[in-house]
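All protein chains of the complex are present and in place, except for one that has been dropped.
By letter and in written order, the chains are A and B; residue numbering begins at 1 in each of them.
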Amino acid sequence: MNAAELAGQVLVLLGAAVFVVAALGLRRFRDPYMRISAVATAGGLGVACVTVGAVLLDPSVASAAKVAVAVVLQLLTSAVGGIAIARAAVGSGHRFAPGTDTRALDAPDSPDGEE
Amino acid sequence: MIVIDIAVAGLAVAFLVAAWRVVAGPTPADRVVAADLLTFSLIGLVALVGTRLARAGTFDLVIVATLVAFLAAVSLARALTGGHR
């Protein structure tokens, strides 16, 4: 086994672990915002690890170029998608878990969390 | 490749938990974010299974799926607020 293959195996397993942690977070966290945080992070990092790992297991220049594009896109889109969902959740009045300090949301210049 | 099989199992777990959360809710935002994880784990599965079967075009599919997942996330976020921005 060469170094690329070993790195590929580690990354693939790491990516799968990130997904399992995200699934646990989705299962156990108490409010939508914590779940969005878990999924947006894991979506970006998990998919990045898995795809980079996959290409290292079967390397080629063409695949590597496509994976580079896919990873950058995935990191950006999962974060922006997560922000869009979080913002929509605030805007549609989803409640935070009891005990969440939301005073920053109630400041006079942010009319009911809109925008 | 046993490593890929293990990773596929991990992603399958994430996929199933996400599917359960889509059904269980309880709030619409929970369902939306679960659908997001559902598409992400599907993208990971495409990359892994494509590599396992040595299919050409696997990573083209990953790029397209990434963009579709983004459109889905944004549309579902829009749906949460009832179409308002």
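Everything below uses one rule, namely that contacts are C-beta pairs under 8 Å (C-beta built on N, C-alpha and C of every residue); 3 or more make two chains touch, one makes a residue touch a chain.
Assume contacts and distances are computed from a predicted model.
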Open item on the list: Can you match the unshown chain of the complex to its UniProt protein name from these: "V-type ATP synthase subunit F", "Multicomponent Na+:H+ antiporter subunit E", "4-hydroxyphenylacetate decarboxylase small subunit" or "Amino acid ABC transporter membrane protein (PAAT family)"?
Closed with: "Multicomponent Na+:H+ antiporter subunit E"
Open item on the list: For the full complex, can you list every visible chain touched by the one that's not shown?
Closed with: A
Task: Where the missing chain touches chain A, by residue - done: 21, 24-25, 27-31, 33-34, 36-38, 40-41, 44-45, 75-76, 78-80, 82-83, 86-87, 90, 96-97, 99-105, 107, 109-110, 113, 115
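Keep this in mind: only the chains that are shown with their structure count from here on.
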- [ ] Determine the centre-to-centre distance between chain A and chain B, using the mean Cα coordinates as centres, and give it in whole Å.
- [x] 11
Open item on the list: Quick check: in the complex, which residue numbers of chain B touch chain A?
Closed with: 1, 3-4, 6-11, 13-14, 17-18, 20-21, 27-30, 32-34, 36-37, 40-41, 43-44, 47-48, 50-51, 54, 58-60, 62-63, 66-67, 69-70, 73-74, 76-78, 80-82, 84
- [ ] Show which residues of chain A lie in contact with chain B when the two form their complex.
- [x] 9, 12-13, 15-17, 19-20, 22-24, 26-27, 32, 35-36, 39-40, 42-43, 46-47, 50-51, 53-55, 57-58, 63, 66-67, 69-70, 73-74, 77-78, 80-82, 84-85, 87-89, 91-92, 94-95
